[in-house]
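All protein chains but one are shown at their positions in the complex.
So, chain A:
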Amino acid sequence: MRGLAVVLIDENPVLFKTMCDEVPLHYGQGMSSAVRNRNAMIEAFVTSEPLIQAAFEAGVDVRLGTTCWGLYANGPGVHWLPGTVAGLADEERGWLIGAEHVIVAAGRRDMGLGFPGWEKPGVIGATAAVTLAARLGALNPRRVVILGTSAEALSAAVALHDAGVEITAIVEQAAEPVGPGHLVTKLRAAGCEFLTHHIVREALGRESVEGVLIAAVDKTGRAVGEERRIECEGVVLAVGTTPVVDVLAALGCHIAFQPERGGYAPVMDMDQRTSVHNVFAVGDCAGIWPEKSLDRSIAAGEGQRAVGAILGDAKNYELTEVPEPDVPTYDISAYRMAWVRASVIEARAEFHVCQCEEVTAREILEVRPPRYLGWQGASRNDRSLFSLLDKAPPNPDHVKRLTRAGMGPCQGRRCREQIAALLALQATVPLGAVPLAGYRAPVRPLPLVIASQLLETADQARHWELWFGIPSQWQSPCEIPEFFTVATNEVTSRE
């Protein structure tokens, strides 16, 4: 039996210089120079996942080191495309491929969480830390503090521990760890200290993280009591693991806040089909929940269901029942907001929530124009978030347009969830009420010189216009006839 022609795209192993830009994950400059050795990284990446080899052997066209920076399809508002198209790029080339079906398995990333000093090298997202340590053997910090205790945070802690990273403390603002007890027990047994009702007040260090100051917090997130210094080389952010929905959202798939799936996730049918009929989402990008994070057969099953739907022979896959997300044991909306309240709002000094555009929490909530415009002192420049609102929760894109928060080259990867939580706190609405900040192609920063290689059809080139090319638009008013009709108007009538 002949199967379908399959191309598998994966951007890993990610180039050193791309990691430096904090794309696609929050690497926090925590990668070692081993990442510069391309061949070693490819080998490490392939070895870390036996299924890659299996895919090769099955005849799949596997393209590593290749990014999918956009998906396009005809739909409301666009009709000229030849069909469903994926935009791809590697280090030197940019191109488009067509596909009858697309399965997106874009994985997870971590919500950023700021505190004074969080811009220092060594403050890293958990997914990036685990990828570097466990898959690539290229994580610099050898001693870390972990923030967060969800199932995802604790399994990241276990993975880092297994990769030989020392975990000095696991810090949690909530009263108790929110993840599974057996992981807490296991990590305690391995010597990790759990500090609940605590937060990081500051990351210390000159060139990079050398330690953190932690403090206990009360129920409202205010720091109380003595601060304590913990020596470490890294801070791993694991307070909110979120599905990577960028390419799906940019395509126009319906994405909704689904707490049981880890936040904003695609809306899908039983076959993992998104609202775009030939586009499927599987694995972490389709939703993250504790059981799924601990048992990879659930994600694998999603992949099989999508394939079954594409082949139209679901029976062959012996699908008994579709695993449903567990009921979350904690309220992720309240939990993430509590972290942001304690760490960002109650911070003892201002810092940049949006590191690319250098925007502070206060500037976001006061909707300040960027500092380089020199309007800080203007007397009427005293607007607040509430001046934008009218019977609807704040929209992060509206705030972004005015403050530039989330507008920079990391494309909001480190700040978007944090900004959403800030807006929710200020407007006293749950996190899910704040709309998803927009994603636009290219969902990875794409050099002009690579984007410019996309094939342009002769027809497109022929119809290229700077503006509409309506000659009567540019006539002087005195030349305008009393009545406009297409027939009498030589200047607009077409060939």
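Definition applied: contacts are C-beta pairs under 8 Å (C-beta built on N, C-alpha and C of every residue); 3 or more make two chains touch, one makes a residue touch a chain; residues count from 1.
As a working rule, contacts and distances are computed from a predicted model.
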### Query
Out of "phosphoenolpyruvate--glycerone phosphotransferase", "Branched-chain amino acid ABC transporter permease", "Succinate dehydrogenase cytochrome b subunit" or "Sarcosine oxidase subunit beta", what name does the UniProt record list for the absent chain?
"Sarcosine oxidase subunit beta"
### Query
Any idea which of A:143, A:228 or A:401 touches the chain not displayed?
A:401
### Message
Given that one chain is not shown, which residue among A:175, A:189, A:327 or A:487 touches it?
### Response
A:487
### Message
Just checking the interface: what residues of chain A touch the absent partner chain?
### Response
70, 72-81, 85, 87, 94, 96, 251-252, 276-278, 357, 369-370, 372-373, 375, 378, 380-381, 383, 387-392, 395, 398, 401-402, 404, 408-409, 411, 440-442, 445-449, 451-454, 456, 460-461, 463-468, 470, 472-477, 480-487, 489, 492-494
